[in-house]
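Every protein chain of the complex appears in place save one, which is left out.
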Amino acid sequence: MLQAYIPVLLVLAFVSANAILILGLSHVLSSYRLTPVKLSPYESGMPVLGDARERFSVKFYLVAMLFIIFDIETVFMLPWAAAFHQFVELRGLLLAEMFVFVAILAVGYLYIWKRGALQWD
Amino acid sequence: MSTRTVEVSLATPSLDPRGAPTTTPLGVALPAYEAGTDDLGSEHMLINIGPQHPATHGVLRLVIELDGETVIRVVPHIGYLHSGFEKLAEYRHYNQIIPLTDRTDYLSPMANNVCLALAAEKLMGITITERCQVLRVVACEISRIISHLVWLGTTGIDLGAFTPFLWCFYQRERLYNLQEAWTGARLTTSMTRVGGLMADIPDGFEAGLRDFCRTFPRTLAEVDAMFTRNAIWCGRTQGVGVIDGPDAINYSLSGPMLRASGVDYDVRKDRPYLGYETYDFDVPIGEHGDIYDRYRVRLEEMHQSVRILEQALDRLERLRGAPINIDDPRLILPPKHRTMSDMEAMIFHFKQVMEGVKAPVGEAYLGVENPKGELGYYFVSDGTAKPVRWRVRPPSFINLACLPKLCEGVLLSDVIAINASIDIVMGEIDR
Amino acid sequence: MSAVSPSVAALRARFGGRVLRHAVSCGDTIVYIAPGAVHEVLAWLKDDPDQRFDYLTDVTAVDYRDQERPLEVVWQLRSLARKADLRVKTELDKRQPLAVASVLDLWKGADWLEREVFDMFGVTFEGHPDLRRILMWETYAEGYPLRKDFPLRGHFSRAEQTRQALTANPEAHYSLEELSIAAAYGDLPVDMQERLARGDRGSVK
Partner (left out) sequence: MGLTLPEGGAGTEVSTLSPNWVTTRLDVISNWGRANSLWPMPFGTACCAIEFMASAASRFDLARFGMERMSFSPRQADVLICAGRLPFKLAPVIRKIWDQMPQPKWAISMGACASSGGIFDTYTMVQGIDTIIPVDVYVPGCPPRPEGLIYGIQLLQKKIKGESFLDADLRTEQLLRPDGLFLPAERIDEVSEPFGNSVHQTRSA
């Protein structure tokens, strides 16, 4: 029964080996000539004041969360679309089911929109 | 986050009379700065869009204080291309300053040469021949088209459109061919002399220029179709970097920057020189003073320049064979073969080369409508062959000075668009 | 058209003695005024209804070759409505410290122009909020380049100029305004804070 998983495991093994090989070889073979100036951040040739790891406004975080919600919505659609033509007799039900799913999320979208979370400034 | 205040005042100059920097501790020399942070707790960040940056059109450096995406304050730093032009000119004869002028605003070299020749001729009270005037008008308008093409191409790249850059530079190469045929150099032309021109136009020049004037508007139409009703272009430029008429006058802006704010001021119309009053062309005026209007004004100016060039070509037909230099041997070098045979010609040749052209005591300022704005040369002479002072009134230096005002509260990407719309050339700003 | 501009007569009527003399050179009218009366005269020229010099074309200075002649500060004024030009000059004695009133409150365009004259000639403009070098870097210590007593290649040797440029410590690249912003956010490294507290921003070593 586990045979079905062999190809997936093979792909995973190949991918990870490939990644390790490329990064490892280039790290080992190449000779690094690091100097303090080369390690300092590049800002158009000027000495840098402060660093980039600073506290950001929460607006960025808000937009990121909203994106993730609707991104996962599309992720759910993928397996649905893949399996759609196999279940020939259930097509009507599947379609209606997806509409309900999208409608629920559309209500959430409308709520966000009216609350003004999409307004940037 | 508590608001931290740094009470200082910056009026204390940072130099002592001898020129060495005074030691002013940080706590004493700065305006009060409320380092307040808004309730979302984000800190402001200082970033450098520095001397080496693709979007600063040269070695301009902008230090920007950012709150997230919105710009609180822009502090431009210039001087990264300061080459001491004005100091150099005090060691040179008047005709030797002409090569310096190509290297200040290197996008419109011929227009700078013409401006210097006109300023020196105003100082010395010389009137030039009519054919020379028409040829100088041709030189100025060609420089205007070249400068606006480079501006259009690089601003397109700044706002994300690469193809117009290639169209514009291809048209520019066609003009460079004509410019090189006439003056021998693509960029550093040095083609005028006090009292005339270095050389007359070669044979194929008029035909080449006519052909260019016929086909160039087609490219302009393509760029116009690409940008003018483009949603991204309009979105990025309309209503951004706005300066209204009275403010533009108060900031002494000039050229397309001033006309885009609705002020009808063009040096060619207000103080005509080189016979511009006899050419029929109109001056495009914007109304809102935003980036979109500056784009429309510069695009329309290229059409007007083509119109002027066509009229100038018709006059050149009529003036074929007329002299281009005034026949004053003290100013214009006699032809080479005569210097070998005629004693007087050799004396004039020797005196001009060794001692240069002596200017009378006095001073003269002449403003010329350059592509960037009003370029003014101010000569002060004490009777010797080398000027006491050669002051360049740089249009893009003064136009750039209003950048901090235009960029308050805009987004970071708008700072790049506004900086591109001012059309700056660092060679002229830093001199 | 070397007629004298009518503004001269109006100026004499209005300010009398403080308008020292006037001249005409190559068709442009030049008015010499006393250094003390600069701001008042220029404010009047800008706001007076029949002068209306609303456009400041240029602010510059002229240092003549013989050192006895005073240094001249020059304002080029233009009235867009009346299509008229006027060049206002004032002469500053080189023996006293060179200082003149700033016209930044009249024309905003004068900001950088005055900073450049300060950088190149050393003329201090009183009332200018942010007077520091604009073309040379702020801790440039060789003096004022466009003065006639300043040699073409500068006072220091080329090696010294290169060394000063390459070894300037980081805060020399920033104006005190930006350093205060960074200080307000605690972004300054510790060694830089000590140097700034001492007020020493020049090159080290």
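Chains here go by letter, A, B and C, matching the order in which they are written, and residues are numbered from 1 within each.
Going forward, contacts are C-beta pairs under 8 Å (C-beta built on N, C-alpha and C of every residue); 3 or more make two chains touch, one makes a residue touch a chain.
All of these numbers come straight from a predicted model, not from anything done at the bench.
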In the full complex, displayed partners of the excluded chain
A, B, C
Tell me where the left-out chain touches subunit C, residue by residue.
65, 136-137, 142, 145, 148, 150-154, 157-168, 173, 205
Write the list of subunit B residues that the hidden chain touches.
50-54, 58-59, 79-84, 87-88, 90-92, 99-100, 102-103, 106-107, 150, 165-166, 169-170, 172-173, 176, 186-188, 384, 386, 426-427, 430
Touch list for subunit A against the chain that is not drawn:
31-40, 42, 44-47
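Operating definition for what follows: only the chains that are shown with their structure count from here on.
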By C-beta contact count, A-B versus A-C, the higher one is A-B
How many angstrom lie between the CA centroids of subunit B and subunit C, rounded to a whole number?
22
Whole-Å separation of chain centres (CA-atom averages), subunit A against subunit C
56
Cα centre of subunit A to Cα centre of subunit B, whole Å, reads 48
For subunit A, residue numbers touching 2 or more other chains are 46, 49-50
Which residues belonging to subunit C are in contact with no fewer than two other chains?
174, 178-179, 182, 185, 187
Taking the touch rule as given, give the residues of subunit A at its contact with subunit B in the complex, in rising order.
43-46, 48-50, 52, 54-60, 121
Given the complex with subunit B, which residues does subunit C contribute to the contact?
25-28, 30, 54-58, 60, 62-65, 74, 76, 80, 83, 85, 87, 97-98, 107-113, 116, 118, 120, 122, 124, 127-146, 148, 150, 152, 174-185, 187, 196-202
Within the complex, which stretch of subunit B touches subunit A?
38, 40-43, 45-53, 61, 67-68, 70
